[in-house]
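To keep things clear, I will list the structure first and then write my remarks on it.
Only one protein chain is missing; all other protein chains are in place.
And then subunit A:
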Amino acid sequence: MNPLVLWFHKLGSPPYFYRLAGRLLPWLWGLAAIGIAAGLYGGLVLAPPDYQQSDAFRIIYIHVPSAWMSLFIYFFMAVNGFIALVWRIKLSEILAMAAAPVGAAFTFICLATGSLWGKPMWGTWWTWDARLTSELVLLFLYLGVIGLYHAIEDRRQAARAAAFLALIGIVNLPIVHFSVKWWNTLHQGSTVKLFGPSLIDSRMLWPLLIMAVATKFAFAASLLSRARVDLLELESGKDWARQIALAEETSA
């Protein structure tokens, strides 16, 4: 078998994933901490103040990365949900459901920081603008997925039902992303562009990009920590899980 395919199949095995995630976790947490520290230092100290908003613009270094993460994590959750529904891979169910609370947290951070930013700049905490409203709907979709997952007794059936809901809700992702283009409202358009030059000065841009990468690591670390616990709980009847529990008990 192709080594990559073999590795992929191995990854689907709960004990293998549990050990691999355990080895990766310190690195991921470390990279996330270093990245966030560097990004925040760059953003809050090194980057020059904005010509219009002066220092108030610096909330961008929290707001924009969490907005990106809210969409990225939803997409991640939906892809894993799709895999879970089509190929019935247990690990994908776990990953999709472990991603939901993290995504909801990032969405909430995005909305809260946006609200804090909006008060001095727009003169209001909240406005029914297309971008804000669609992001709020995204938060409710996350909460719906989490709620459905916890409402069903059987864990695997719950994960499949919630994954299905996540797949339906994916129609909201393009709406969030393109809302500033389709409806010309208060929220500004994209400043950072994947294709073509960004509309932001490079001295302000690099901490933002570092934050974007660091939040990915933070998400990965949080996701794997949650998934490990969920996996142990789901597999508590299995031999490997029991061995780990026994090892924990003797070491404690």
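Keep this in mind: a contact is a pair of C-beta atoms (placed from the backbone, for glycine too) under 8 Å apart; a residue touches a chain by one contact, two chains touch by 3 or more; residues count from 1.
Operating definition for what follows: contacts and distances are computed from a predicted model.
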For the chain that's not shown, choose its UniProt protein name out of "Heme exporter protein B", "Transport permease protein", "Aminotransferase" or "Amino acid ABC transporter membrane protein 2 (PAAT family)".
"Heme exporter protein B"
Hey, which of A:Phe140, A:Phe178, A:Trp206 or A:Trp240 is the one touching the hidden chain?
A:Phe140
Per the touch definition above, residue among A:Ala112, A:Ala151 or A:Leu199 touching the missing chain:
A:Ala151
For subunit A, which residues lie in contact with the unshown chain of the complex?
85, 133, 137, 140-141, 143-144, 147-148, 151-152, 157, 160-161, 164-165, 168-169, 172, 175
